[in-house]
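One protein chain omitted, others in place.
Note that the chains are named A and B in the order they appear, and that numbering of residues resets to 1 at the start of each chain.
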Amino acid sequence: MRQTTPGHDFLRGIWRENPVLIHMLGLCPALAVTNTVENSLAMGVATFFVLCGSSLLVSLCRKFIPNAVRISTFILIIATFVTIADMSLEAIVPTVHKALGAFIALIVVNCMILGRQEAFASKRPVGRAMLDAVGTGFGFIIALFMMGAVREVLGNGTFLGYSVFGESYEPWVVMVLPPGGFLTLGFLLLAIHWLQRRRAQRRDAETEGELVARERAA
Amino acid sequence: MGNLIWILLSAMVVNNFTLALFLGLCPFMGVSARVATALRMGLANIFVLLITSLCAWFLNTYVLAHAPYLRTICFIVVIASLVQIVEMTIKKVSPVLFRELGIFLPLITTNCAILGLAIFQTNRGYGFLEGIFFALGAGLGLTLALVLMASIRESSETADVPAIAKGMALVLIIAGSLSLAFMGFAGLLSSS
Partner (left out) sequence: MTTAPPPPPAPPETPAWRLISTLAVAGTLSGLLLVFVFQATAPAIAAYKAKMLRLAVHEVLGGPERYDTLYLVDGEFTPDLPDGAIAKDFKRVFLGYGEDGRPVGFAIEAAAPGFQDTVKLIFGFDAAKKQILGMKVLESKETPGLGDKIELDREWIDQFKGARTPLVARKPGTDTAEGEGGIDTITGATISSKAVIRIINGALKDLGPAVETYAAGEAKR
């Protein structure tokens, strides 16, 4: 196993290996419930809870789970946490629960969660597994928040229910409808790719500059 | 009967599982670069969806009436087993098909569309026939979306795409346009 530092385990899930924006996992909730910031945050927190809870349990029990049935056991653990999250949301914030609807239960097939159990939590001690889970969870929340912010501000003229542009703003209704979800994520990816290219070009330019300088000195 | 047709057409075009309800996106984004593969993936999904609908109806009617909170667990366990069985059957019946579908089959388990169908069917209280028509509509809609996306991607392979848009960004923008087009189906079935 490649040795990674605890800091690395935590930070990589947040941006560099962001589950939604880089690995394209968990797209179904990322597109479906990000029509308002409130729903995005609620879904992000619910997924965060399921991810951390499952990672904790899987890591604790990793020595007792035989290899042949590991996927089934992971799914069982994840499904349990999802059901708990579902019932708790319905009891505590029923309006949010109604807005998220069936997508709370669909957290169980979020490839991101099963992926983290398989790749990491089942092979690492509890501390590292938790750092990884928390980092990835934060990354998920951040990605969903970005989607939700763009869609609600443009599509409804509000942010968390508070009017941003005032009365005269004609909202782009399409942004809170399904096409808006696809387009928002598409343009977000465009922006990220553009940033990545710029960084790569700058790095190439620096390396070239160093080579030229070395040749001149020689 | 009119109600059943409404359920089928609604699931197929008006509230297309992929383009309106955001279910089944993993195969939609990943698989869809060849029309032939997309068609096969779609058909595999229709088959699994139909069986899932039957199982969901059975579970709802006879098992889960007394413990509704066990629904998610029961569904996902049944779906995982179902996909295993389908995989083994295809392997025996048609090794060629098995080789072509390859990695896609186990991925059907984490396909939100399958679990999503079971959940929607339960929430809307569909009976046996309604569930079948729902699954058929959903599967046909999924296949339609997959094939449309695959054919557009095939054509765009020779197009001059800016470097930053290559890959997922372009797929998502194409998907957005498809979704926008499908919105035109809304109101298709309203009498009056």
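Here is the rule we use: a residue touches a chain if its C-beta (ideal position, glycine included) is under 8 Å from a C-beta of that chain, and two chains touch if they have at least 3 such contacts.
Since the model is a prediction, treat every value here as computed from it, not as a measurement.
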>> Tell me which of B:15, B:121 or B:179 is the one touching the absent chain.
In response: B:15
> Out of B:35, B:70 or B:180, which touches the unshown chain?
Replying inline: B:70
> Residues on chain A that touch the omitted chain in the whole complex?
Replying inline: 64-69, 72-73, 76-77, 79-80, 83-84, 87-88, 90-92, 94, 155-156, 171, 173, 176-177
> Tell me, which residues in chain B touch the chain that this view leaves out?
Replying inline: 6, 10, 14-15, 69-70, 73, 124, 186-187, 189-192
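The rule is simple: only the chains that are shown with their structure count from here on.
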>> Under the stated contact criterion, what part of chain A meets chain B in this complex?
In response: 24, 27-28, 31-32, 71-72, 75-76, 79-80, 82-83, 86-87, 101-102, 105-106, 108-109, 111, 114, 174, 177-183, 185-187, 189-190, 193-194, 197
> Contact residues on chain B for chain A in the complex?
Replying inline: 19-23, 25-26, 29, 69-73, 76-77, 80, 109-112, 114-116, 119-120, 123, 163-165, 167-173, 175-177, 179-180, 183
